[in-house]
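There's a structure below that I have some questions on.
Heads up, this is only part of the complex; the chains shown haven't been moved.
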């Protein structure tokens, strides 16, 4: 598994120190900081060279590239920060996920272009806020493992992700699994558990 | 509008009496009892001949037949009691709705057979429990008014209809409207308001 | 239907770009940005001339004027931003809604002046926060379709719109339909679905 | 104040014994058992003669008749058991409340017949389930104290009284006060506190 540091609320030097400590373990896996701000990223990268920042995620000691096909599908542009976190963490595990953005149910015709990718995937991560219906639709298209990530994107009855979370848990599609709201990091780790290196 | 009597908790003679009173108004519209049991239905029909029972709904003084195309779509067999109430009430207003049952997201291929009906409909009622994703999908297929009815069918994270309700309210499809959980009667009345006799 | 862009969280150029893309589709309907700030509105209008801003809503490619009578009723002054969004979106569809503001239950006598408008309307949108009782009262006055919009206006037991939402869903008036909290845009789209161009 | 015994879950002899004990205090006020079943009522009345049963409430040692005008208004027939409890308890305090049943918002025209009673009342109790809008309407008609009792009558989004409770607490009518769900006894005691004997 990856070792992760959750950025918010930590001061930059503290972030940098934890990363240093984790990198000091000789046989460790990837080290990830999530939801960093610029100060935290700079402090951590200065003290621990070799990290790679992507949006609000920084990764050190990524695994070697792997060939499994992982597909990320998002419902709307507001889901992209969570997708970024997921994508960066998947990268830490050596995956090169393909991202299909903005496939929400309202524009279901856009899904057509990614159906083949989804059907052939080794694992799919669906990232959706609002009513989260996309997870059910994707789950019905493939027999691969599908990890659903509810997001707090949206407003009103989306209840900051609770509606999507409940919707994904109650999905009538068999075998869908769910992680916590906005937890792109967790979804990536779940994929890494499922697609163990062989 | 229709006058409605909600059956549960009322004794049979009380039901029969309220119906009699409502029918006594000379120019009234349809009269409907919802969620009756056998005793209530029998008492009400004996005292007020001319009623038509359909499942747990009884209707008196139905309106003349109308030609608008109303489509009812349900997600699963567990949603049928709500669909029955909706269908019977639509009948009281003179509609002859077409019912497309069991079109849940898990079996999205079954939807293909009803797409044409939905696209050509004057109004659509979507009845779904669990995660309620069907409402978003139907809403994306048609520009007609779509009334979404969350049902308490299902279990666990369906939260007795709350998940479907939130999901429908948070739908990313524009212009979807929602009625209360299991409220097939209300959805039918909403359709009657929308398709006013001309 | 209209194509809508939800402003919050998007940077101005992003807003402008999405609008440009939507306007590029030759036979599209109205394009609407909701809840814009000044920077977003300016960027979008500069890049896409011909838009019309009204409060926090900007509309391009409005439909031709239509003659149906749509009435908007609000309970209090705090509901006006939602009414503005609804009114602007109705305008995008070609409607010229009449607005009856500040008709809350506490001042029920003020309702008297709008009863005739409501009774003669082709569709009514009721926008109310706090306890949302206005929706029930308006629903009891007319047989036209009534779309209820709960608002997050108010405080304490209003629970940021949840009380009004529940109240509207539980209304004892038959055939009332509801959209999400503060969703003036959605209510306008629902009206557009109901009053299809003939 | 009255001394009250809450029936449910107590065995009949236990009920009878508590009543006996309360009646043994020489200068006590009225003694009331609420929500009794037949066995409890019989046991209590046999051991403690002189009680008066009314529905599921039994009262001993009622106060002398009083002249204040108390009006009870209910929204629907399903609210009557709560109204009965309230009426019987008011009787224990010597009041002879006037009951205006079935004045729900859906049939607002029925309210017309009781407006005068409400305006002239010394205190009003409004008993309503579903969306509870009746409390706001009555509160707007009178300057007398108005006690609102949410009831668990209704179904779906009524949430067993929670919707009416929230709605009454959030009412935009100033000075409305609320008691717990189905608490007809408590509303009567509140009236007794307000209309202290002079």
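Residue numbering begins at 1 within each chain, and the chains themselves are lettered A, B, C and D in the order written.
Quick note on the criterion: a residue touches a chain if its C-beta (ideal position, glycine included) is under 8 Å from a C-beta of that chain, and two chains touch if they have at least 3 such contacts.
Treat the numbers as computed from the prediction; the structure is a model and nothing was measured.
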Number of identical chains in the entire complex, 4 depicted: 8
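Here is the rule we go by: only the chains that are shown with their structure count from here on.
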Chain centre separation (chain A, chain D; CA means) in Å: 56
Averaged-CA centre spacing for the pair chain C and chain B, given as whole angstrom: 26
Between chain C and chain A, distance of the C-alpha-averaged centres to the nearest whole Å: 35
Numbers and ranges of chain A residues touching at least 2 other chains: 156-157
Contacting residues of chain B [partner chain C, same complex]: 1-2, 4, 143-147, 165, 169-170, 174-181, 185-186, 188-190, 192-194, 196
Chain B residues within the chain D interface of the complex: 6, 8-10, 14, 18, 161, 165, 180-183
Partner chain C, residues of chain D touching it in the complex: 75-76, 104-108, 130-133, 136-137, 139-140, 154, 156-159, 162-164, 166-174
